[in-house]
Every structure is written in C-alpha cells, then in structure tokens.
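A single protein chain has been removed from this complex, and every other one stays in its place.
Chain IDs A, B, C, D and E follow the sequence of writing; residue 1 opens each chain.
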C-alpha cells in the first residue's frame, strides 16, 4: 500500500506548456497590424493579472472570430509569452468520447491545477466544442456549460491569480447562452480581407516566388473581389496546391 | 469506531459569515442615495423578523437588477449588519459540478443549519444560477427550483425566525417560473445612470486625480450620453486601465 | 430482532390534526359573508359523507382562488370542524426534496392511513405544488399527477367514508390537466374586493385604532380604486408596517 | 423451500367477476331505449364470439362517451350478462403508482389469465387512463399504449375465444393515437339530453315524490333548455341534495 | 454443467413457416386481378434471388396499402409459395412488452437465423408497429428503426441469398423516416373499390345465397356509391352479421 502510494503519479489534466507549442506549428506571420494589436492587448491583461492590487485577481477574456482565423494560435502565443509559472490549455479533443460527468471531472481538475500555482494562464479553447454544441436541436450539455460558467467567473483562492483566454468561433451561440457576461472583455480575430495582407502572408511563407504570387493575387482579385479568407485555409491550400496536376 | 465518531467534524454547508466578507472586498461606496435606502429597507425587515409577534416568523426578500449592479454586495452587507446569531449564504459556486440530488441535499442542509439558530439570516445568491438556468431550450433543474420554492416559503420551526435575502439578475425568468409570489417583497438595485453618481464613485475610489476624473466624465458624456453602467464594471475597468499602453 | 420490531414506530404520513391547527394561526376573521358561506357548504358535504346511504361514500371538493386568498386556512378549518375520527393533510412541504417514487409512496401512504378509519377527512393542499408544476416548459410529474387523479376519484374500501378537500391557486392548470372532472364540486375563495370588508378586517385585527384605519382606507380608495387584495397579504403587510421608518 | 412453493398462491390479475359488480352499485335504470339497445348489441357480439366459426375468435369493442355517461356500468353489465366462464376487468386504479414495466407486466398477466379459459370476456376500462394520458404535453406511456394495441388486436391461442369491451371518455385521443383501427366496432354511450328521460330516471330512483320531481323538471327546463347531463352526475347530485340547507 | 449444455435448446426467433399459415386462415379469394398480379410480381423477385448472378444477392420489397387490405396475407402467401428452404416472419406481437434492447436482440437473431440458410425469405410484418410508431409526438424507437434500416439493406454473407418482403399500412411514415430508399421496390395493395369485385368476393365466401348477395350490393350502391373497403373488414363483418338480431 505504501509503495503503491509512492509510485502513483498524479495524472496531468489539460494540455501542457510544451504541447501547446503545437498550436503554433503553422507559424505566426505578421501580415498586418491586427496580430500585433491583439497580442499587445493580451499582454496588457497578463500584466494586470500579475501586478494588479487584488491578491486573487481573475481576468477572463474571449477571442472570437470565423473558423480558422487564428484564435487558437493567438491565444496559445499570448499564454506562452506571458511567462507565467503555469501555462495550460483546456482542449475539447482531450475529452473526446468522455461521458458528461467524466468531462466535468476533467474540467474541474484543470482548474484545480491552475489554482495550485500563484500565477496561472489558462487557454479554454473552443468553448462551443467543449460544451458539445450541436445546432440541430439545438443540443449541448447544460451541466458542462454551467460548470464552465462558474469556473470562468470564480475568483481563484486567496494568493492565486489567474488569466483565462477563451476562444470561440460561435460568438452568437455564447450570446444566446448568456455566457458573454462571464468575460471581462471580448476581442475579435478577423479573417483576411485585404489583398495587401494576403500578399504579405503568401510572400512570407516562401511557398511561391514573387511572380507566381503576383499572378495568384491578380486572379483572385478578379474572381473574388470581396476577399474574406482565413489564415488557416490560406496555409492549408498552399500545401495541397503543390501536389495537384 | 468510537474515536472516529468523536473526531468527525460536522461539515459546514453554505458560505460562512467570515467568507461572506469577500463579497464586499470591492468596498461599498456611497455614490448616491440608493445604496443607503436599500440598506435601510433591509434593516427594517431584519428588525421585523427579530422583534415581530410570530414565534416562527419568516420574511423572504428579493434583490433584483442588471449584471454587476451590486446585488450580492448589498445582500451580504445587510446580512452582516443584521448582527443575527447566524449569518449564512447559499452560493452556486459551492455546488458547481454537483449532480441534481447532491445539490438538493446541499440546499436542504443549508436551510437545516439556519433552522438550528433561533434567529438567522440567509443570502440566496443568484437564484437563476442555483437552478442552472440556460436560456437556450430553456433548461434548468425543475427539482432544484421546486425545492427552493418550498424552502423560501416554508416557515421555520416554532421558536426559530429567518430572514431570506435572495438576489437575481434575471427577474423575468423568476417571473416566468412563478417564483415571484414566493417573496414578501422585491427590491430593485439599479445601474448607475447619472454622471454625478459616476463622478462621485470614481472620485471616492481614488484611482484618478480630480482632473483626470473630470476629463473621463467629459469624454463619456459625449460618447454615451445615456449612461447605464454597473458599479462592478466601473471598478473592474479602472483596475485594468492602469496596465494599458 | 424481536425487540426491534416491538419498538419500531409506524411513521405517520401527512400532517396530523394537531399540526394542521398551524394553518389557522393567522386567525379566521369574519370580515364578510363569504367565509361563513364556504364553511357552511363544506360542512354540508361533511354531513353527506357521514350520513349518506353509500357504505363507501367518497366526496371530492376543490377550493380554488388567488394566492393567499385563504384556501388552506378554510380547508383546514372545515376539516377540523368536521370532528371526523381522522383528520389529515397532504402538504407539499413534507415531500420537498423527495424523488418521484418516494413522493408517490408518501402519497399512497397518506391515503392508506385515511382508509384505516371508518370516517376520514383529508386536505390535499395546493395540488399544483404537489405535482411540481412549473409554467416554463411546462414541467411537472405526470406520474404523481396520475396517482393523485386515481386517488382522488377512487372509492375507499367498503365501510370506509372519505371527504377530500383539495386546494389550488392554479385553477386553469388543473383544467388543462383534465383534473377538474375528478372533483364533485369546486368552490371559489375570492380576494377582498370591497373597502367595507377590508375595513372590517383591519378593525378586527386590532393593529390600528379606528382613526388610523379610516385614514388608510381613505388613501387606498384614492390610489387603488379597484381593490383586489388577499387576506394573507393584508395580515403580512400590517405586521411589517410596524417596523418601518 | 418445498413447503413455500406449495403454499404460494398465484396472484390474481385484474378485477374479478365478483368485484366487477361494484360498478353497478348505482343500479341500472332503464330511463330510455339507449341502455337496452347497447346491451343487446353487446350481447350479439358475445354470442358471435361464443358460437362463431373461428376456433380462436377475437372481437374488440369500444364504448365511448362523455364523463359519467355510464360506459363502465354498461361494459360491466354486458360482461356479467354474457355468462362466459371467465369474466375479468382491467382497471387503472389497480395499477396506480406502478412503474411502466410493472404496469406492462400486470397487463400481460391479465391477458394471460383470459387466454387460460376457452371463453373469456375482458373489460378494459378507461383506455386513456391506463396509458396515463395527460393533455399537457401531451404525455402518456407509449410503451403501455403499444402493448395494449398489440393485446387488443392479437388473436388468442387456438381453441380460446375472447371478447374485449374497452371504454373511453377521450375518443379523439384514441383517434390521434391511431388506436381506433384496433376495434372491430365502436359504440357511443350518450348523455341524457331529453327531459322525458331525465324525469323517468329521477322517478325511478325514488328520491323525490312526483310533485318535487315535476318542480325540478320545470326549473331545469327554464334554466338549461339544452339539457346535456350524465347519469352519474344526476345520481350523485341527488344524494348530496339531501344534506344541503 | 455438461448435461445442461446438451439439453439446452436453441430458441427459435420469428414466426416459423408452419405458424405463418395462420395469416392465411381467412383464405385467399381471387376476386379481381390484383391479387394474382401481386403474387406473380413477388414470385419473379423470388426467382431473381434464387437464380441471380450475385452469390449474396439481397432483394428488399415493401407491400403497402390501407388497414386490412391484405398485405400480411399476400406477403405470407408469397413467402410460402417461394419454397425457399427457410421461410420466416418478423412479427411485432412476438416482441410485445419487450424493452428496446431485447427487441433489438430479437430482430438481430431473426436475421442471423435467415443468414444460416443459403436461401431464405423473410416477411417483416408491419414495419411501423415494429418500431413502435405513435403519431402523437410522434414517438418511436430510433434505435430499432436504425437497426431495421441496416438489416434490410445489408447484404447477407457470401453464399447466402435473402428475399425480404416488408409490409406497412403507414407508407407516409416510412417516407418521413427516409426508409423508402431501403427497398428495391414498393408494391401497393389496394382496397376493394369496385362493386363487381366485392360481389365476387361475397359470392366466393358462400355466406350468402345469390339473392341476398344482390340485395346487399344494391343497398350498398345507394348508401356508399364510392366504395372503398378492405377485404379484412368485409370478411369480419359477414361473420358478425350472422349473430345480429
């Protein structure tokens, strides 16, 4: 019994700092000002948590925007840049296939871990996926939603400070669920809508030479004059394009 | 077995008097008459419970108002000011993640504790959160709602007097649920709508000097001539503002 | 084992005759004719149960009216006045927090107790609360409703006579539920709508002297010319009024 | 173990022939032709079951009409008059408080008992109550309904003949549920709508002398010229009337 | 243990060939061309299953038509006429009172039995009843429906051929459920709509002599000029008619 207790390893809940770096594998290109502005904003909130007057300060933020606009990458980048002693991510994939109560237990443990450090940052990625949102019905787990709501608004114990950066691509769903009032501020992460930004992005990736790049821009401008494309789909399409024909 | 029984400690249900003081950490600024009026009103009800003719007198009140308008702080302040032998709070965060029957058991125990003292005051904070209200559906626990309804209207045992101060930011939800008739009176806690009150509040906090304060007021008056802001968001914004730029 | 069996006490189900007197603690003021008429009506039904020709006679009545109009007090008063050997009340508060099947078991036992005496009167207080009626949804326990429906219409065993006096403040709910046909007659318990009756009531309570009373009436007549107030709220308000200011 | 098995008594399911006589305690007055016609009709079906050519003949009938129009009394009377070796009734009160599967088991056993005799008649009283019909929702047990549907249409085993007389006061509910096609014929049991029939009925009961009777008729004709009253409520009202005033 | 295993008899699932003959007890009268046409059609499909090129050929057919139009009788007749080594019927009555998973297990076993023979024909009688269709709600077992859908479209194992003849009197229900695409063809079984056909049928039964027959036709033609009657109700009515008056 004694031995067993000694060798038991506390299971880790949530994505660790190391694994979060995977969210940034696509790189973080600076193709326009938005990226910098958002990162700066997030950094100010991190400082306010670290140095604020309250001993158990909590700040909850929400990054929202269309599918693939870069929310997860930005949230992870900001969390990693904060250099807080504990950096963690709550990620729906890790709860795939769990029953409702197992999920709730998991979430509870992720927050418990955060409360252990005097200064933590937690990315809650894709809130609508965590609660199992399904527009047909609609269906979702009210139990998980209520738990998340409480956890996102509950002050950590005395002497512990916590920054929560949540993301969602279904802003209106969170609105209907009355979840928006849980966040101290929400920050939009837009798609690429200017040809200049797109050009910069493609150039930075180095997949195409300058001429090919100009040609693509030219074609796009004619076909789709109102550009609205996510950074994720730009990067994915370029990878696939190499193997076509 | 004997020893174990002796050393078992009765678990406490609900938030204790000491912990309730945390609800007032933001301070209680007297920026206009409303705060005083509400506290006076609540104090009159406390006196009527303490000195009323019935031996098992019950008074149930409801504080309602927009998110962050100060309901919890005022309820806690009134409860603490009553100087009743037992001061307690029923608070949804403490039931986070509990199943329906565990929640019901917990609520039952909080009331049982109140019935033990001859004179108790109980804050039932955010009724809609306790019953798990979700506007999508809508969903909530009818079992918990029915229990709360019975508990809020049930007279304590003979020789025991009880003052219940509930809060809600979803007045219309309680109305739809036919819960309003459970309360002897409901008291509104409004947002700040006058620039004078806001000015007083900011001045009292001491975050800004008089000049900065005047400037902010000036700007606000132009941007948002119909002021409607909660005391909570005023205090939170000022804390963050220090770390921006 | 033997000893234990001997000392086991049969649990009592429902509110006993003694405890029912608590429903009348507010007194029974005769401020207009209605009270007397209703009590007389109920007394006639009690006689018809006691002396009717059928050996297993059942009469089911329904008192309905607005919140606080005095239904429970009148039902209890009539039951106590009947002087039947067994007087009992089925009261939702006693089932608070029970699961559906525990509730059904409890209800079954209350009726079983009634069937033991040759002549019983049972008050079924607030039918809509017993079935857990919630207008949002709407939700309620169909199982409990079906059981109550059967019990309210089922003749007692041969040689046993039963008078059931049910109350409700949600007449239209019972109508939608097709429960009205379960009762042999329904009797309305109205609010106070005449200033004369209100005056008589306030005078009888002795809280105010004649002059104060006249003054209140005067003010009310101007503010609220179409009077519609429950006896319960009149009595509660007067108690609180003493501690204001 | 052996002894116990020997002394175990097979429980009886459904209401026995003797107990069914209780349904006729109010008597069976012949106040107009309808009663006779219905009984004759039912008797013809009983004969067709007894003497028909099929060895496992099944006939399913449905008596329908307003609350209290006498359906249960007529079904019981016809069943008792058939003089079949087995006479039984499936009655919702006996299943009060049972769970869904206990109910289904009970129903199954009632039919099993019927199949044991070569010639049985079964009264299925108040189909809508057996399936737990609740208009709010609407709610009911689909499991029980499906079972009843199968049982009402399933031929008994070879060499066994069965007459089923069901009753309902919610004809349109059975229609919505697609249950009407389960019955070989449905027979209406109307309320009393002629003053002559009512007069005959009251005279036959012998509660009032001829003069009082004429007077009541006279008053009624003025107050309620379009008479529509159930035989049950006529009989109940007369019993109560004796104790009024 | 050994003995027990030896004496255990594999339970049979579904209605056996012998018992299916009971579906034809009412006889199979040839009162117009439809009956022959349908039987011929079904026989062609049986041949195509037996002699088709695929080694694991599956053909799924659907007989649909109004209540009592003769679907079950025709499906059973065709199955029996096929002279396939295994003839079986899946029949809702045999699953009456089973829970959802017991039903699914039963269905699975019926199909398993069919897969054992190299050449099988299976009648799936009244699909809507098997899935527990209830128009109020509507309610039904999605689990059973999904299973049936898979089983009706799944090819048998290599070297096994299967003809499935399903019946339904709720064609539009199967349409809403997206089940129609599961069948290779659907065949309508109409009611009797011509007086000539009805005359032939009645004559063939031999219940009435020619004169009585002509008289009935004459009366009917006047009362109900647009004839639409099922063969089942014609046969049932004639049986009962003998015992009237």
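The criterion applied here is as follows: a contact is a pair of C-beta atoms (placed from the backbone, for glycine too) under 8 Å apart; a residue touches a chain by one contact, two chains touch by 3 or more.
Quantities reported herein were computed from a predicted structural model and do not represent experimental measurements.
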Among the displayed chains, the hidden one touches A, E
In the whole complex, not just what's shown, which of E:38, E:59 or E:229 touches the removed chain? E:59
Provide the residue numbers of chain E that touch the chain removed from this figure. 44-45, 47-48, 51-54, 59, 101, 104-105, 108, 138, 140, 142-143, 145-147, 149-151, 154, 176-178, 181, 184
For review purposes, identify every residue of chain A that touches the missing chain, sorted by number. 22, 25, 67, 92-93, 96-97, 99, 129, 132, 134-137, 139, 236, 239-240, 242-245
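Everything that follows uses one rule, which is that only the chains that are shown with their structure count from here on.
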Is the contact between chain A and chain B built from the same residue numbers on each copy (over half shared) or from different ones (under half shared)? different
Whole-Å gap between the CA centroids of chain B and chain E: 66
List the centre-to-centre spacing of chain A and chain B in whole Å, with centres computed as mean CA coordinates. 33
Cα-centroid distance, chain C relative to chain E, in whole angstrom: 58
Note: chain C residues in touch with at least two other chains are none
Think of each chain as a node with edges to the chains it touches; is that a line, ring, star, complete or other? line
